[in-house]
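The full complex has more chains than appear here; those shown keep their coordinates.
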Amino acid sequence: MTVYHKEISFRSKGENHIVGITDEIQETIDESKMENGIVCAFVPGSTGTITTIEYEPGLQKDLPDALEKIAPRSIEYAHHQTWHDDNGRSHVKASIMGPGISIPFQNKQLIHGTWQQIVFIELDTRPRNRRIILQLIGE
Amino acid sequence: MTVYHKEISFRSKGENHIVGITDEIQETIDESKMENGIVCAFVPGSTGTITTIEYEPGLQKDLPDALEKIAPRSIEYAHHQTWHDDNGRSHVKASIMGPGISIPFQNKQLIHGTWQQIVFIELDTRPRNRRIILQLIGE
């Protein structure tokens, strides 16, 4: 049993950019030489999230539209008073969706549905340099 | 320290069917012979979710009603254009809630509140054959 640590980095294109990371996670499992375990994928930062989605253009519009209902861009946020920032909605959406997920792997294969992809979603209002932590635990 | 892998399968009854899986998880801990660790419960597929809830009839109505506010059945989804599908709302709700959770166990007992149950929620628009992955890591 061991722990394997990997970080992946990229620059997001701004608000609601959905970045697939399934291949990077599978490559990390390959590198780790582990057979069975879990991957904990985590974003350090409070304006992004990690989840799964069927990665097709329609849902890349539908999901942000639904999140807009919870935290619309048109309303005022108390967060803007504190920091003279414009991303109150980004923080709210990130806290509701959470900073990461854990996914099992077995026989060296990440487990997921045929069309289900692991994704990072940029919720901040501008492009950001992002770092995703992959912590593998297994044997 | 070891990894124990189990899959549970069932047929859901369709949209908003909430299926308790607490007993199945405890039985899997018993089988594993582990004392302490975590269970990662994960659904492969992008139209279901796993969470916890007080498992009583009222909340089985209240939770779907609240999710309907985020992704109503009455609006059009871009996803429907892509695949001529009818389950855009299912995908959106599943991505927001996430594909799984991790729960600790200690002294061979799954940790949860007295009325807090672990559940799978069918978010798709029709009955589905479902598979839940339970990946236990512990000692």
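We just call them A and B in the order they show up, numbering each chain from 1.
The definition used in the following text is that contacts are C-beta pairs under 8 Å (C-beta built on N, C-alpha and C of every residue); 3 or more make two chains touch, one makes a residue touch a chain.
Fair warning: this is a prediction, and the values are worked out from it, not measured in the lab.
Counting all copies of the one sequence in the full complex of this file gives 3, of which 2 are shown in place.
By our rule, only the chains that are shown with their structure count from here on.
Centroid to centroid, with C-alpha atoms defining each point, subunit A and subunit B lie 19 Å apart. By the touch criterion given at the top, residues 1, 36-38, 51-54, 56-59, 61-63, 66-67, 69-70, 96-98, 101-104, 106, 111-113, 115-116, 137-139 of subunit A touch subunit B in their complex.
For subunit B in complex with subunit A, the residues that touch the partner chain are 1-3, 5, 40, 42, 44-46, 69-71, 77-83, 88, 91-92, 94-96, 98-100, 102, 133, 135, 137.
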